[in-house]
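Following: one structure in structure tokens, then a few remarks.
Shown here: the complex without one of its protein chains, the others still in place.
On to chain A.
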Amino acid sequence: MTSRIHPPASPPPPEPPGASDPDDELLPCGRLLSQVWADREEGTSDGHERTCPHCRRAVEELDRLETAVRGLHDAADDPAASYDAAPLTQRVMDIVRMELRPGRPLPLAPPPEDLWIMETAAARTLRAAAEQVPGVRAGSCRIAPEPDPAERDSAERDSAERDSAERDSAERDSGTGRVSVRLGIQALLSASEPPDLPRLADAVRLRVERAADRHLGLRTATVDVHVTDLVDADGPDPDPDPDPDRNPDPDRNPDSNPNPDPDRNPEPGPGPADAPVPDAPGANVPDGAGNSSGKGTGR
């Protein structure tokens, strides 16, 4: 179990992703339901939830929910069952997680159009596109609005002066209307030849840019591809789930969760559970692999 240090009760923490989501709930203790559930799923703790009755009750509800959904899964093992409930179970839990951690809103169009897509939904599409490149396994994908330099200063000033609770979707940060993508990938090693990492990164970047434009209409300013690891292509796949959207979560403690589905993040996850991509390009690449990240500017 890892530890997360929550800030003291005062001053209030910055508005977390999804705080304006009407489906989220502020518990009487001041924590968001989504954050409490996320902490439970990630096995993170600062000790508060062990003594807070509100957090404990919220965690118990999550356990009950998972038990109920697992019941659907178990029913699929019944020979008398006429359908396979496992896909339904998976989709229900995926939707629940997506609602709890939708990420930040990203502009689908520049102002004055008020069109947005949540980061989690967009990241799924981009990760799937990256994995279309042979020898690539997609990891963390973070997407952020490209800040508008002309508005950045005033936005920061306004942000500091405004109570975060007053913000709504009308005040979302559209920036220039374009986004910056930061994608971590694992490169699969083959026995015959070492991978050409810069070329691989270029191929991934091209796929991601195309998918962002064709499938989402998201306008990319930059797409940074970071090769975070080299893995044996002939070795066992650490993720037997065929769903390409699944993202292994190394922080997860399987012993703490009885769910047969290891419940790895179905999306890159804007929260702390998201596997961090090293700031230094290629920082996780073994010696000799060199700088394997690529950076390019889009349209």
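The rule is simple: contacts are C-beta pairs under 8 Å (C-beta built on N, C-alpha and C of every residue); 3 or more make two chains touch, one makes a residue touch a chain; residues count from 1.
In this text, contacts and distances are computed from a predicted model.
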TODO: Could you tell me which of "Fumarate hydratase subunit beta", "TonB-linked SusC/RagA family outer membrane protein", "Glutamyl-tRNA(Gln) amidotransferase subunit A" or "Asp23 family, cell envelope-related function" is the UniProt name of the chain missing from the displayed complex?
DONE: "Asp23 family, cell envelope-related function"
- [ ] Write down which of A:47, A:134, A:194 or A:217 is the residue touching the left-out chain.
- [x] A:217
- [ ] Check the options A:38, A:100 or A:129 and report the residue that touches the missing chain.
- [x] A:100
Open item on the list: Across the whole complex, list the residues on chain A that are touched by the chain not included here.
Closed with: 22-23, 61, 64-65, 68, 92, 95-96, 98-100, 102, 105, 108-109, 113-118, 120-122, 124-125, 169-170, 214-218
